[in-house]
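All protein chains but one are shown at their positions in the complex.
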Amino acid sequence: MNLPISFLSDFGRDDEFVGVVHGVIARIAPDVRVIDVGHDFAQGDIRAGALALMRSIQYLPQGVALAVIDPGVGTERKAIAARTEWGTLIGPDNGLLAPAVAMVGGADKIVSIENPEVQLPAPGATFHGRDLFGPAAAVIASGQATLEELGPEVDPDSVVPLMLPLVEHSEDAVVGEVLWVDHFGNCQLNITPQDLQLVGIGPGTDIVLKIGSAEFAIEWVDAYGNVEEDEGLLHIDSYGQIAVAVRNGSAVDSYPLAAGTAVTIRSGRPGLQILSG
Amino acid sequence: MNLPISFLSDFGRDDEFVGVVHGVIARIAPDVRVIDVGHDFAQGDIRAGALALMRSIQYLPQGVALAVIDPGVGTERKAIAARTEWGTLIGPDNGLLAPAVAMVGGADKIVSIENPEVQLPAPGATFHGRDLFGPAAAVIASGQATLEELGPEVDPDSVVPLMLPLVEHSEDAVVGEVLWVDHFGNCQLNITPQDLQLVGIGPGTDIVLKIGSAEFAIEWVDAYGNVEEDEGLLHIDSYGQIAVAVRNGSAVDSYPLAAGTAVTIRSGRPGLQILSG
Partner (left out) sequence: MNLPISFLSDFGRDDEFVGVVHGVIARIAPDVRVIDVGHDFAQGDIRAGALALMRSIQYLPQGVALAVIDPGVGTERKAIAARTEWGTLIGPDNGLLAPAVAMVGGADKIVSIENPEVQLPAPGATFHGRDLFGPAAAVIASGQATLEELGPEVDPDSVVPLMLPLVEHSEDAVVGEVLWVDHFGNCQLNITPQDLQLVGIGPGTDIVLKIGSAEFAIEWVDAYGNVEEDEGLLHIDSYGQIAVAVRNGSAVDSYPLAAGTAVTIRSGRPGLQILSG
């Protein structure tokens, strides 16, 4: 049995770190394929990696997900492996795996990776991607070990969660934030189409996007082609979330938005609320 | 049957987009290998991607080329698959595939990818790389579908071409432009060795490289080693085109050149033409 491993980290590409983990996996499990999900997440940005893994997992082949964004390396945080219907997710116990595990229906068992036999001896500090997480992924993917052989079971309630911002609803507005700015400058919000429909906002409604004290009139459209070049829009993005985008442009260049920026979406036109208030 | 897929895009590496397309292909066609040709082309730069694919294709294993640089996503541009002697090229109908198709001898059939059965359902906007182009590449590479099953044939004359700049010849000069600045700062021109020979320019001739109003004396040499360190040169590059390079340096740092810059190459020495004019 050789299941594919999907590998995500903040190792960057300037060093040999990613290649060395590929090498270690190939030495242990020569016939296991490794898919690189991404390695250029900001250093230590657990949230960014966790959200990317959550968005990706349903598109990745069932098998093993190996995720290493680990600012707590060298402290007592656990290394965990979580078995789900999708497969096994392996990484540090810092919230990185939590949203993806939830996305695929939760874990039926989580273990703490402690078995020294599946770890490489390190001449000094442990490089956990190379010496612990990579080998664990390789032995699970190739069927050389079971989940139980990696280490003792841990209580799912003791596993570190990832706190994601909640959406707030008022009578005519939804307050949320930017979850993710993608490579093209599109801003995915934590707001869903259902959130907007609850306050009577839909395609065709007059909509105000409020960022700080600035208000922008914006349309909810089905496709980029429905607005002019360089014009902003709201749409349901390819993951099903509401996103702010700009046709043939970048939303972060056109609006004061970044990952984490709070936004309010309400019905109406810019300024009208103030006048009627 | 499992043919390799060579994959080129402007998705960048900061997000999970490239990895997700790999994942989708692996889910549909687990034994198909994917070679990354490059994903860091400037956003929406169809010409850069088209030229890279044209330069690469004869070095890529016969099979499937999947190319996605798609500023018109969300408009009515077609998604096409072109069958050639090399294999099948898949991407948006915006000129991206055209030079590579021509390089391998033209297409014997082009179809518009419309069959909903080879597309993934999207919860919102279609991410065409993930939901349409990737799956189409996977089913063709693994033999799960024929070209004809992807959708209806389109008239080759209706397919969007890529306009490439033509070289102009005068009695003693050739006017062209920079097609491509590579990672090392070398500037490939649209000028061929034959273009220069037509106006009597060859290795050993006195040559002037004119950029805007600036004139530079330059030599046409066989190898970098034939000029001094940090000195500029013309040579036939590894793709057979005339290129401006600098030994152990970068032509874009030494000359006012960028992709698209017009250049004139003529016999003689800098300034002499003006004096005699």
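We call the chains A and B, going by the order they appear; numbering starts again at 1 in every chain.
Rule of thumb we're sticking to: contacts are C-beta pairs under 8 Å (C-beta built on N, C-alpha and C of every residue); 3 or more make two chains touch, one makes a residue touch a chain.
Just so we're clear, the structure is a prediction, and the values are computed from it rather than from any experiment.
Chemist: In the complete assembly, which of B:35, B:122, B:199 or B:262 touches the absent chain?
Modeler: Considering all chains, including the one not shown, the answer is B:35.
Chemist: Among A:24, A:82, A:187 or A:246, choose the residue that contacts the chain missing from this document, as touch is defined above.
Modeler: A:24
Chemist: Just checking the interface: what residues of chain B touch the absent partner chain?
Modeler: Here the touching residues of chain B are 4, 6, 8, 13, 33, 35-41, 52-53, 55-56, 59-62, 182-184, 193, 222-225, 235-241, 247-248.
Chemist: What chain A residues would touch the chain not displayed?
Modeler: Residue positions of chain A that touch the missing chain: 11-20, 22-24, 26-27, 30, 43-44, 71, 73-76, 122-127, 130-131.
Throughout what follows, only the chains that are shown with their structure count from here on.
Chemist: Between chain A and chain B, what is the gap in Å from one C-alpha centre to the other?
Modeler: The computed centroid separation for chain A versus chain B comes out at 33 Å.
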